Each structure stands twice: as structure tokens, then as C-alpha cells.
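First, the structure itself, so that you have it in front of you.
Excluded from the complex is one protein chain; the other protein chains are retained at their positions.
Going in written order, the chains are labelled A, B and C, and every chain counts its residues from 1.
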Amino acid sequence: MAATIAIFREGVSDDAVARTVGTLREAGHTPVACLIGGRRLLIFDSDDSPALVERLEGLPAIAQTMLALDGSPLARRFDSDIRTVVDLGTAQLGNGGIAVLAGPCAVESAAQLRCTATEVARLGAAGLRGGAYKPRTSPYSFQGLGRPGLELLAEVGRECGLPVVTEAVDETSVTEVARYAQVIQIGARNAQNFALLRAVGRTRRPVLLKRGFGATVDEWLAAAEYILAGGNGAVILCERGIRSFERSTRFTLDLSAVPVVKRLSHLPIVVDPSHGTGRDYLVRPMALAAVAAGADGLLVDVHHNAGAALCDQDQALGPADFAGLLDDLGRLAKGLGRRLTRPASAGSLVG
Amino acid sequence: MAATIAIFREGVSDDAVARTVGTLREAGHTPVACLIGGRRLLIFDSDDSPALVERLEGLPAIAQTMLALDGSPLARRFDSDIRTVVDLGTAQLGNGGIAVLAGPCAVESAAQLRCTATEVARLGAAGLRGGAYKPRTSPYSFQGLGRPGLELLAEVGRECGLPVVTEAVDETSVTEVARYAQVIQIGARNAQNFALLRAVGRTRRPVLLKRGFGATVDEWLAAAEYILAGGNGAVILCERGIRSFERSTRFTLDLSAVPVVKRLSHLPIVVDPSHGTGRDYLVRPMALAAVAAGADGLLVDVHHNAGAALCDQDQALGPADFAGLLDDLGRLAKGLGRRLTRPASAGSLVG
Amino acid sequence: MAATIAIFREGVSDDAVARTVGTLREAGHTPVACLIGGRRLLIFDSDDSPALVERLEGLPAIAQTMLALDGSPLARRFDSDIRTVVDLGTAQLGNGGIAVLAGPCAVESAAQLRCTATEVARLGAAGLRGGAYKPRTSPYSFQGLGRPGLELLAEVGRECGLPVVTEAVDETSVTEVARYAQVIQIGARNAQNFALLRAVGRTRRPVLLKRGFGATVDEWLAAAEYILAGGNGAVILCERGIRSFERSTRFTLDLSAVPVVKRLSHLPIVVDPSHGTGRDYLVRPMALAAVAAGADGLLVDVHHNAGAALCDQDQALGPADFAGLLDDLGRLAKGLGRRLTRPASAGSLVG
Partner (left out) sequence: MAATIAIFREGVSDDAVARTVGTLREAGHTPVACLIGGRRLLIFDSDDSPALVERLEGLPAIAQTMLALDGSPLARRFDSDIRTVVDLGTAQLGNGGIAVLAGPCAVESAAQLRCTATEVARLGAAGLRGGAYKPRTSPYSFQGLGRPGLELLAEVGRECGLPVVTEAVDETSVTEVARYAQVIQIGARNAQNFALLRAVGRTRRPVLLKRGFGATVDEWLAAAEYILAGGNGAVILCERGIRSFERSTRFTLDLSAVPVVKRLSHLPIVVDPSHGTGRDYLVRPMALAAVAAGADGLLVDVHHNAGAALCDQDQALGPADFAGLLDDLGRLAKGLGRRLTRPASAGSLVG
């Protein structure tokens, strides 16, 4: 496919966008409108339509058009000035800050979630992570609390002033997660579940897209493209380790992917050192390394009673270790001239 | 979980099974009934229920009970005499024969499908493969014909006397595929899409489950367990290559997985040398190798005009090469004391 | 480098070759003479020497010249008619037959070696393998008998009428192995030990070059090039498994490498299913698969008392299993129109 991206001028009116879409539809095209890095744009298949592209360029609403030959034109860094910043509600991700999203791997009970969430909020997390739907290798493992887990997350997130990140595993759960949480997570095992990617592309919630553990960076960007091509430009990439032959860790955390993504894409990228190593003692050094490599944030498993977690207990940090991690991150950030992201109203909410 | 598998005597009545299920439910358990290798059985969580297990053993309908400690108790070879044979309608898979399932990667048109299907039927295929829903790395690649493709497959399969294998990619397509095709395929990118696995586990159609290219054999069996635990015992495993560092092939076809699966599981296993290598010139040698390693069958991309295929054209065989492959397979089978599986009525249908 | 390969006419005289070498040296080149597939040839750096190449083409001794742009010009299949057949003394490898090289992983004692060797010879092996120098991951593991082991191998090989294949691990052992054995093995851990490859390139003994478990096919051919570029054209490639994430086998046997090598190179290729899987129960199916994929032979660990082997005991076959393997191979070979290679005089020697 030869696609064309048409970028509107900043401050373009809804009317002007609608008129441009109409023009393309009349010419037999099916343009997709997307908001990327604060800029409105259209992408459409422009094979054999040079005259049409020329006509678009002449429109006052259009800032520029560009040919997009690659398979992931919207996920690629098509314009060096455009960087996606994702709004989490009370905080932003991708604006230079370091956003730590922390919480239990799985929501187990109101007490467990509230206890852990209060701690991570107090210590300085920018978001609350926690699974209500848990994709598990075995059908007999704990599969999460489901809908009641979502309700708990929404309630506790509100109490703590933290935006909630939680996973959707099929189309039904996409709708539910979009109702209860600020960010929809797509897990590693669904990273090339294209039906699910299309489903979250139809929502207007930010999506945290984990890399498949068998997926190349190119395939990961192509997975993001499924979401962007649905018109949802708010994608956060999350590196969480790939498969290799090494056996001292559960996965091999591919931190080179951070600067590779920064070069290839405008999307923000966070790192999950908990799932990426599967070992609690590796979370702190790999979290620091991820930030030093340029990550926009972290996803960290924290459990108020780490040894008793129902899911992935070898990798969860207890509150004391999480506090130590945030201290170290703060000092590292200072050295690098960056800072930890705090939710806008966190102080008043958890005071 | 400590689970118990209770195997019924051969020829057990439906009533006796229902009574046993009732007994377990009354005791607070949620048993799953499954038909594996021609034997009816129940699996249920038996933690802290030694008395109940003892009671089951005393029932005349029960042949034996066994403790299933592993995470994939139904997919594992829990009894050395039980082997699953999957009925494809006009042919069987897993009975010692070599079943070749062939056809185009994607259904492109009635002419293309009919032309290719007639050829593979004439040459001796035991089933027709072809994709109506195509999960593609890029959202802009050809995604398959969808429902009309299914209708074509059903029609052409009937004409050629071949059972149809085609992929489902979400819950909606599971229902459709189950209506039009004999076997539901789950692709490599959905190999750990547990919602989808549960959905096909609720059907009573045979399922061809591809191995995820980043999945271990253990994880693959655990994925099969999701289907079996839904009560659907007709699972065919399909090795289709894993990711490694080697670059002369698209994937590394892990043929050792064939005898490993034969040892660990009662399920039949086929090999896809087309996707597993991504190179047409490797299909013949790797197909022969797969059968020599003990595979129950093959999945082969064939296109009547291989160079013009819309999908994965580097790997499709033309009819002449496919004929050569079947000749070689026939001679190999003879050497090994095996034979190629032909559909029951193929002679009359395509004569 | 732009290199030129000049192939002499069949039956060329030593004098004519020497004169051509002289011509090139006078022109400031350093040609390497090599015997590949029964054809004598020269390779030399021909940058900026078009006139010289033209002059060579005019020589009556030269059949043809060809530009070799790739990094492994001698290992690549530079002429579709040329295939290397390696002479093991009493048998040949690469002539269409299936040569089984069998014996203990490590030589442990005269009794052990003689007992195992007599069995494998009687059952139909074409060569005796066994390690006198054993590269072991740990310095405290049994490192082999060294020189006395070589003497035993030579003696027992002679008794059984079998050519001996054994590993050299440094320059000193190359000299010793070249004295006592018919074939020098280079192990996987030394597969890119270029000093060692140059050393065996200087001998005129056949070299069995194992693939490094972290090496691509391209790197493996480049390693072979080090030997060929020393003038030694008798290289046998040996696939022995690569590293992947799969854990049910010690390595992932990459059988696709067999037809890939057949296409890219004129060198014969054998497969080691014992080290390639590390599991005795996988040796038979993977040996059959290797031959079905087109391998010229096999390297098989056999121990007269497999459970008591001092090295890699999980993978050694006992004599009964080895006999079963040869039976199966014989039937497979028949189906494929091939035959097992027997040493020329094996009948009389072991009768």
C-alpha cells in the first residue's frame, strides 16, 4: 500500500476536518482520522491518486502531506517534531517525566488493593496498576476477580487520586475496562490479537500495549498501528522482556528497545522490570537502567505482602523495597536532569 | 490445584455419567466432562476430598481415578493406552496415517480456491486448508475475505469431498467457522489468547491449535488444556516454527517438538513446513523430516499460481511441486510402514 | 574483497597448476590452491586486476574463472556441478549414501571403547566417533584421556575396520589427532576459534566442523571457509543444535539447516541428534528426520552401558537401541531410494 498522511494545521476547526474527510470519501477513499502528538491528521490509501494528494496540499486546513510507504506509518516517527504525550487524567506520560505505575499484579481483595494502593500513592506512584482479568498459562490458575475487581480498582483509584491501568482480554472486557479504568492494558499474550487491538482502537481510552515476548520491535509497532489506524492515537508501548535462551531470568529484558523505539516512533515507552525479569531482586537495578536508557516510565509489581501474592509472587516488591526504588529513581532522575511524575492532585487526595 | 481425573468404563451410559456429575456437584465440585481418546472422563478439583475420590472409585461406572498434579492434566498423557484420534468427517487424524491438509494460505476468489482445491484433492490431500480470516502483522495487508470466504470454503470442500480447516480469530468468527468448516484453526498469534481458546473449547468442532512462535511446548500444552477443560477433546497440535536467531529461515521449525509431544501428550500433532520455514524450497525436505520424526500429518500451503499468491507467496508450492511432495511422502511412508490418509469418499467425489 | 576463483580443467598436471600459481605470485597475488569436489582450483584477491583475470581465462589449464563476491566463496556452491565427497578411508561421505558415525561421547577405557566399537561396527556404522580431548563447561568435569585415548581410538578403529573421528581442541592436539585419527572434529565451542580452524586448514585430514550453538548458517559457512582457505577442501559440516528458549530439549536441532546448506554449499552435512537434543528418547526420531531432510550422515552417541557413561549420559543409546535405529534407518533409506554406507572392508574385518 502507498498511504498518504495529511497533517492538519494546528487549531484546525472540526468543520474543516469534516470537509476534508468528505472530499476524500467522495473520491472513493476511506480516510482514518487520528490525533497524534496533539496534531490532527488523516491517513488514506493514495495509490494512483497523485492529483488528489496535490489538491489536499492546496487546502488551507492542511499543513503538509507525506507519503507513508512503511507498514506502520502512524506508529513510525513520520515527523521529527511530533511526539505523543498521553494524558492519564491526573498525570501525563511522554512529556519528559518519569511516570511510575505501580500496584499488585492481580487484584485479590478490597483490603489487599487498598492497602497496596495507599502505599504506592503515598510513596509517589503516578498510576495504579492491577489485574482484574488475568491471562494465565494454565486454565486452573487464579484468573482474576473480573468485573468486581474492576469496580474495586475504580473505587480505590479514586480514593488515592491515581489513574488506573488494567488489562482487557477480549471485546467484552474492553468495554468494561474502558468504563472503569483510565488506561486499557493489552498483555503480552494478546500483543498480536488483532481483533482485540482493533477493539481498543475503537475506544478513546489510552492503551498500554505490552510487547509480545516473541515479537520483534517492528511487529510491536505494527501492533500499535492497529490501534492508531482505528483512530486512537493514545498508545503507550511497554517493554516487558523477550524470550531467549538465558535461564537466570524468566525473560530477557530488552532495554535496547527503549532507544530503538525512541528513534523509530513518536510513542512513549515504559518498561516493566517485574515481568521482564521475574525476580524481585532485579526490579530495582533494571528499573534504574530502563530510565537511564530513556524510558518514559515504569510498570512495577508491588504487593503489601509480597510473599503471599496470588500471582507472580517471585517478582513483587514489598512497600519498603518500593520506597527504596523511588528514592533511587529520584536521585537518578536528578542526575539526568529529569523528574518523577506526580499526579496533579495526589497531595490533597492521599494526605 | 490438585485435580482428579475419573475415567469411565468403556460403553458407560449417559445416565451413569450424569449421575456421577450430579454426585460431584452435590459435593460442591464443578466437574468438567470431556471425551478423550474415545474415553469419557471427568476432571474436578479434589483438594481436601480424599473421601469423595474413594467413593468415586467404588462406583461401577468408573474404571479408574488418577491424581493430576501437573498444570495440563487433560493434555498430558495421563494413561499410556489412551491416544486421541480426531475425526475430520471423511478422514481421521492420529490413527497412524499421514494426513496432508493442503490449500491456499488465503482464500482469494472462487476461481483460485476451486482450482487449487481440485488439484490437491486429485493429488491425494486429506483436507482443504485456506484462510478466510487472516491475522496479518500490518493492518493494511490483505485481511482475508471473511464470511464470503467461509462460504466458498464450505462449497468447494463439499465439491472436492475434503474436510475444511480454517482459522477463527475472535468469538464471532468461532461461531461462523464452526458452522462452515470441519476444523477450527487457532493461529500462532492467538495461541495464548485464552478467551479465544475458551470459546473453541465450548464448541464441539475439532480444533487445530498452532504453537505460538514464542511458546514452549509446556505452554502449548497448557493452551490445549484451555480447550480440553471446556469439554472439547478433539485437539490437533500444529508445530509451525519458533523464533530463534537464525535468519536463513523465517522461523526455526522445531521438529524435536514432535517426539516430545508424542511422549508428553495423547494428542495428535501435525507440522506446517510452509509457515515453519517461509521458503518454498524447504517445504519438501522438512515435510519428509516431519513425518520421519513421527508427525500425524502436515499443513501445506499450495496455490495454483504460487508466484501470485496474495499472502506468504514465498512459501506456497505450485501443484507440480505438491504432486512431487506427495510422491516422496508415499515412498517415505512405505519405508516406515505407514500410509497416506485419503478421504473415505475421495475417489468417487473427484473421479 | 573481490576474489576470483579459477577452476582448472579436470586432469590438469601438477606442473600446469604450479605455473599458474607462479604467474599469480609474480603479479603480486597470494593464491590459495584447494581441491574441492575433485576439482583443483585457486582463489585470489583480484581487486583491480581485470587484465590478470582475462589472462587466466586464456590459459589452456583453466576451465573457467568466476568472481566470488561473498565472504565465503569456497564454502558456497560456486558451481552447481561441484559437490564435495569426503573420503574417510574405508568409506565416503557425501556421495548419496547415509554414513553413520557412532561411538561413545568420551573414551573412558580400553574395555569400554572396544566393547562399544565392536558393537557399532557389527551393526553397520561407517565410522567410530569418540572423544579423547573433551571440552567441558566446568574445569572440574572429566576432561578426557588425552593422548592415551587417541592411541586407543587408533587401535580399536583398526581392529574394527572403522575410520576414527575425534576432536582436537588446540594446535597441539590438531597434530596429535591428525596422526591417530582419520577425521579431525572441531567442536561447537570452538566453532569460531579461528586459530584452530586455520590449524586444521593446514592439515590434509578431513575435518568435521560442528556448528556453534550460537552461530548462524552464514557464520558456519564462514568458519568452514577458514579451513578451505588453508587449502583443505575436505570439510564435513555437522548440525548439532542451536540455542533457543525451548526447554524440553538441551538444544534446538535446526534440521532446516540441512536443506539450507545443501542449497548454499557443496559441502556434505551430517547431523548429531544426540548432542542436538540431549535426550536419548529423541535420538531415533530425530536421526530419521535428519536423513529425510537430506543429511549425508549422522553422528550418534552409543555406549555399551549407556546409564554409566562419564559424559552426557542422558543422550547415549545402548547397543539394542542403536540396532533398532539402524533397522529403521535402513527401511527409511530404502523408501527414499538411498542406502546406508558400509565401510569397504567391514565385512572381513569384523566378521
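As a working rule, contacts are C-beta pairs under 8 Å (C-beta built on N, C-alpha and C of every residue); 3 or more make two chains touch, one makes a residue touch a chain.
This structure is a prediction, so every number in the text was calculated from the model and none was measured.
Participant: Of A:Asp79, A:Glu159 or A:Asp218, which residue touches the hidden chain?
Facilitator: Checking each option in A:Asp79, A:Glu159 or A:Asp218, the one touching the absent chain turns out to be A:Asp218.
Participant: Among C:Gly89, C:Gly146 or C:Gly214, which one touches the chain that has been omitted from the display?
Facilitator: C:Gly214
Participant: Which of these, A:Val100, A:Val165, A:Ala178 or A:Leu282, touches the one chain of the complex that we don't see?
Facilitator: A:Leu282
Participant: Among A:Val85, A:Val260, A:Ala323 or A:Ala344, which one touches the chain that has been omitted from the display?
Facilitator: Touching the chain that is not displayed is residue A:Val260.
Participant: Of the residues in subunit C, which ones touch the absent chain?
Facilitator: Touch with the absent chain occurs at residues 1, 3, 45, 71-72, 135-141, 169-171, 189-190, 192-196, 198, 212-215, 219, 222, 225-226, 229, 242-243.
Participant: Go through subunit B and note every residue touching the omitted chain.
Facilitator: Subunit B touches the chain not shown through residues 243-245, 247.
Participant: Which residue numbers on subunit A touch the omitted chain?
Facilitator: Given the touch definition above, subunit A has residues 214, 216-218, 242-249, 252-260, 263-264, 276-277, 281-282, 285-286, 288-294, 328, 331-337 touching the missing chain.
Here is the rule we use: only the chains that are shown with their structure count from here on.
Participant: Quick one: point me to the chain whose Cα centre is farthest from that of subunit C.
Facilitator: Centroid comparison gives A as the farthest chain from subunit C.
Participant: Please work out the Cα centroid separation of subunit A and subunit C, and write it as a whole number of Å.
Facilitator: About 51 Å, centre to centre.
Participant: Centroid of subunit B to centroid of subunit C, CA atoms only: how many Å?
Facilitator: Computed value for the inter-centroid distance: 39 Å.
Participant: Centroid from C-alpha atoms only, then distance subunit A to subunit B, rounded to Å. What do you get?
Facilitator: 35
Participant: Residues of subunit A that contact two or more other chains, please.
Facilitator: Within subunit A, residues 243 contact more than one other chain.
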